[in-house]
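Removed from the display is one protein chain of the complex; every other protein chain stays in position.
Every chain is named by a letter (A, B and C) in the order it is written, and numbering of its residues begins at 1.
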Amino acid sequence: MGEDLLLAMAGVDKRFAGIPALIGASFEVRRGEVHALIGQNGAGKSTLIKVLTGYHKKDAGSVSFDGKPFEVTSPQQAQASGISTIYQEINLVPYRSITENICLGREKRRFGLLDWGAMHAEAERLLARFNIKADVRRPVMEFSTATQQMVAIARAIGFDAKLVIMDEPTSSLDEREVGVLFDVIRQLKAEGVSVVFVSHKLDELYAVCDRVTIMRDGRTVRVAEISGIGKLDLVSSMLGREIARVEGHATAFTDRDPAKLGETLFAAEHLSAGSAVRDVSFSIRRGEIAGFAGLLGAGRTETARLAFAADKRSGGTMTLGGAPYDPASPIDAIAAGLGFCTEDRKAEGIVPDMSVAENMMLALMPKLAKSGIIDEARQRVVVEKFIKALSIKCSGPNQKIRELSGGNQQKVLLGRWLATEPRLLILDEPTRGIDVGAKGEIQALIKSLADDGLAVLMISSELEEVIEGADRVFVLREGLTVSEMTRAEASEDAIMAAMAEGSPEAAR
Amino acid sequence: MTDATRATVIERRPINPFDLLARYGTVIALVLLIVFNLIFTTNFATLQTLNVNLTQVCTIVIVAVGMTLVIATGGIDLSVGSLMSISGALAPMVFMSKLFPIGNIYLAVALAIIIAVGVATLLGLFNGWLIARFRIQPIIATLVLFIAGRGIAQVMTNGQLQTFKVPEFQFIGLGRVLGIPFQVIVMLVLVIIAAWVIRKTVFGRQILAIGGNEKASGLSGIAVKKVKLVVYAVSGFCAGIAGLVVIAINSASDANLVGLGMELDAIAAVAVGGTLLSGGRASIIGTLLGALTIQLVRYTLLANGVPDSVAQVAQAVIIIAAVWVQQQGRSA
Amino acid sequence: MTRIHLARMVGSYGVLIALALLILFGYLRYENFLGLFNIMSVLRYNSMFALVALGMCFVIMTGGIDLSVGTVAALGSVAAAYASPYGPVAGVVAGVAVGLVVGLINAVMITRMHIMPFIATLASMLAASGTALLLANNRSVPVSYQSGFTELGQGNFIGLPIPAIIATIAFILGWLVLNYTATGRGVLAVGGSEESAKLMGLPADRIKTLAYVASGGLAGLAGVVLAAQFGAGQPIEGVGWELFAIASVVVGGTLLTGGVGSVGATLAGVLLLGILFTVLNFENGLGWISLSAYWQSVIRGAFLLVVVILQARLVAGETTRT
Partner (left out) sequence: AVPPLAKKDTYKVGFAQTESNNPWRLAQTASMQDEAKKRGWQLVYTDAAGSAAKQVSDVNSMIAQGVDLIFLAPREEVPLIPAIMAAKGAGIPVILLDRNVDQSLAKAGEDYVCFIGSNFIEEGQRVGDWLVANANGKTNIIELEGTTGSSPANDRKKGFDDVIAANPDFKILASQTGDFNRDLGRQVAETLLQAHPEANVIYAHNDEMAIGAISAVEAAGKVPGTDVLILSIDGGKEAVGLVVEGKIAAVVECNPRFGPKAFDTAVAYANGETIAPMIINPDQFYDATNAKELLPTAY
């Protein structure tokens, strides 16, 4: 058994400013297997990976790779030794071209100088494996999150690695693209390459993984063949407690009473802006959860940004509560009772150096202040309420938000908007990168908010979430609303069909 | 708090010697400097020494207060020295009735102060406008007035020295209230207000948020452009006041020299005071201590006869040492 | 959807167009503006700034800044002056060596001690100036006129000023390094996102070190040219060179935040700002209006303002998403 182990990590400790993130964690990967690494937010998965690749220095523990003791001090060395990694937050260089992002670190040369022709060809070849055709000369920042993610994956595959690590590669991919990725993973496996796969989406694990390692609170709590462990078992190991779940539901959304929905609160007609949003119309009623479905790049995020006045729209009208609504900036939108939780947590959500409390109060602060002076006491009450309500895992309201795990950061941001008591809350990928436990909590929370009369616009790339959560689903395709479905009409097949080939006529 | 919880707290945050150094690094440096001077510098332990140091550090602190706010938003203001010279050139033109006749000297001085500081504030606003409206990088946007501003002051005065003896005006630089130099009072008031704004007000929090993550701030309903405009205007305002202090002490305004090199002194004070140049944090008290440290270093070197060339090297080493120690505490 | 490309092209071509217009203006308005003597003298003089700006360009592309270039050039000129009796090679070696050393110290402060580039190089700016004054004993140090050293600054080769040839070679090398070597691309990657570059396995610290060392070395070389061209090592020269270099780099369309940059446009930026001085001098010579030096700084500031606003507007016009 020992000889077919590619990687063995044992007794790994890692502390950040004294706070343990890993406590005697162990992790073993065999040659040619696809190995799932799962655990709640903050369990230490990303940290374990960063320790392995030398980005973080471990405090204790041993690592052996390919039969030899493995001591690296930088991702560069890890890469050179045959470990290539896709990190959780997409890590590309935004201004640089796709080619450069794919080929950085293993450039092709001719006469000692870079051979751009060969590098472009290489980039195109690698992307072709993912059915992506893009102008590889253009900066990656011009492309959608999904394409960027694919570029990151293509980059990792491009190194002739023995071990490919993917930390939540699918969080910004839609189902079709996930399918493509899985094909690639299977090919890798067939070539004898081992893959470590981190994901919060349990179905994906069953689809592609051979074995699973479960982490909790910095420790490795269980290793199993994926075929020998049930979903419920998996989840309860992750959470460390038994959980009862309503069978037949993949999400925590439960049925809602259509009669409870109020009158139309928000309506947008023929919104347009640039090429991303060409003609989008939708409406939301009080107490309704409206869902946006669509492939990546369909223009959902852009539409939400128009409604929130984060971008200028070039056409279309909007009404809110029956009156014309024409905000000039997010300030107006917030004043009118909107909230907007963005999809890009790192770039557009958190203020990393500020505390949990300060981050949560960012939007509400002016309202809680008396003539411009912050009311600490009132803030504290609100913050503590939401820390508890959202069960945010932090050492206290004064902890820096950047020290929190991704999922907990997301909860803080949710708290930021809930604290403003909005009439319409826009949630762009609210459960992206969040563990099942927290995900269920957030979904249940969204539902109960809607039950209390809040209108919610939920953008999600997880079909299940839209199907089970939304009262009404708007399907977008290439900047057009191509379909509007009620809860009853919205089946997986119907949505997929509309996402793939729906035309605007079908919408009305 | 029970013993058990206290134990876990201590377990989680072991006391780090560098932590202490970082938090009190500037204070420690100051204390060390004072001890050094008490031993080696003749005639150091006198009230007059304190007086000399406080009055000399005033203008740097006043400018550095505005600079701290600018830096907290992630910007920088290179134009402060030039704005000082414009303010310093304008005021005498007004109170000596060169622009328009004013009968009453008190009225003239009041107008002079208002016009000089007002123009500096407006020019600061102009910096902010370039940065907020056109998204020009702050170094370049303020480089414009760094170059042109002093030129404007020189053109206004034709480069000539303006000398004056107007005690009503010179009170700013030479007067005393309860034995404390008036300029020191101005400095302390500005420091206290700025520290309070940063800690206690929505505006202060918004400054830090913008420095920490501008996009997130905008999406959270912070009027990013407006905050930036105000911050650069405040920096201009502070520079305007500092310009008046300088000319008041010297009974003369020299557009060529007032505020020359001030931008670097102020930035160094901010950095030594522990505010990161990348934005998102601000310590006004730190800036005050930073400026005092730099001032005392200068005093020490001068008083002990260290040649200018060696003094430059020594200052460089001390700035780096101070900043490095603070950084240590943070990253540990 | 080539927003960024367009923005970059505007950055690069914008400065070229401005440069062409300025030269045309000078040609039409002044006699002898495009005379051989003037061209040679402008090229000779601005070569020093070109060298300094080239180094600055690399540093800025990594997302940093180097305020020490001016005083390093002064220090380099003093070192070169002392070495000049042993010939041009010795002079170059001495000047460049001190530049490299200061660059290395900058790099260590920035990559090892994690001190912000602005502060680190502000300190070395002070320290280099102090050292130059100490070495030179507060005076200019005459170079040897016998050893051939002064040819480096005052000589011609195939009819071109040698400093201009040195600068041209440096820019060609810089262009090759930036566009055709892994290190060059690494410079842009590190500037674009240092954390990403590190996670991608790029030796970010080594790349930054190279950039600062190159900047120091080029500043030292500019110092050698300074000493050779004016016949003396000058410890108090170099004041404000850093700002001139930064302005040239930015006018050339390089982002101060790093990640995007062009070597060629930087050269155009240097020439644009340099020729502006010459135009102002010629304008004075016309005798219509005698522009005092004060008006010149106002005009220079206004000119910079116009260029950066135009650039910002062109870039903004192409970018909708905020």
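Criterion: contacts are C-beta pairs under 8 Å (C-beta built on N, C-alpha and C of every residue); 3 or more make two chains touch, one makes a residue touch a chain.
If you're wondering where the values come from, they're calculated on a predicted model, not measured in any experiment.
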**Complete:** Chains in view that the hidden chain touches are B, C
**Message:** Can you say which of C:196, C:229 or C:254 touches the chain missing from this structure?
**Reply:** C:229
**Residue among C:13, C:86, C:175 or C:277 that touches the chain left out of view** = C:277
**Prompt:** In the complete assembly, which of B:94, B:246, B:268 or B:318 touches the absent chain?
**Reply:** B:246
**Asked** Which residues does chain B use to touch the chain missing from this display?
**Response** 41-44, 46, 48-49, 52, 56, 154, 159-161, 163, 246, 249-252, 254, 256-258, 260, 298-299, 302-305, 307-309
**Prompt:** Tell me, which residues in chain C touch the chain that this view leaves out?
**Reply:** 30-33, 35, 37-38, 41-42, 45, 48, 133, 136, 138-140, 142, 145, 153-154, 226, 229-232, 234-237, 239, 277-278, 281-282, 284-285, 287, 290, 292-294, 296
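The rule we apply is simple: only the chains that are shown with their structure count from here on.
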**Distance from the mean Cα position of chain C to that of chain B, given in whole angstrom** = 30
**Item:** Inter-chain centre distance, chain A versus chain B - centres from mean C-alpha coordinates, in Å
**Value:** 43
**Prompt:** In chain B, what residues contact two or more other chains?
**Reply:** 218
**Request:** Would you give the residues of chain A that are in contact with at least 2 other chains, written as numbers and ranges?
**Result:** 310
**Request:** Would you pull the chain B residues touching chain C in the complex into a rising list?
**Result:** 76, 78, 130, 134-137, 139-141, 143-152, 154-155, 158-159, 218, 264, 267-268, 271, 276-278, 307-317, 319-320, 323-324, 327, 331
**Fill in**
So, in the complex, the side of chain C touching chain A is made of residues 1-5, 176, 179-182, 185-186, 188-189, 192-193, 195-203, 255, 259-260, 320-322
**Message:** Residue numbers of chain A touching chain B in their complex, please.
**Reply:** 17-19, 308, 310, 329-331, 333-335, 340, 342, 347-354, 358, 362-363, 365-366, 369, 372-374, 395, 416
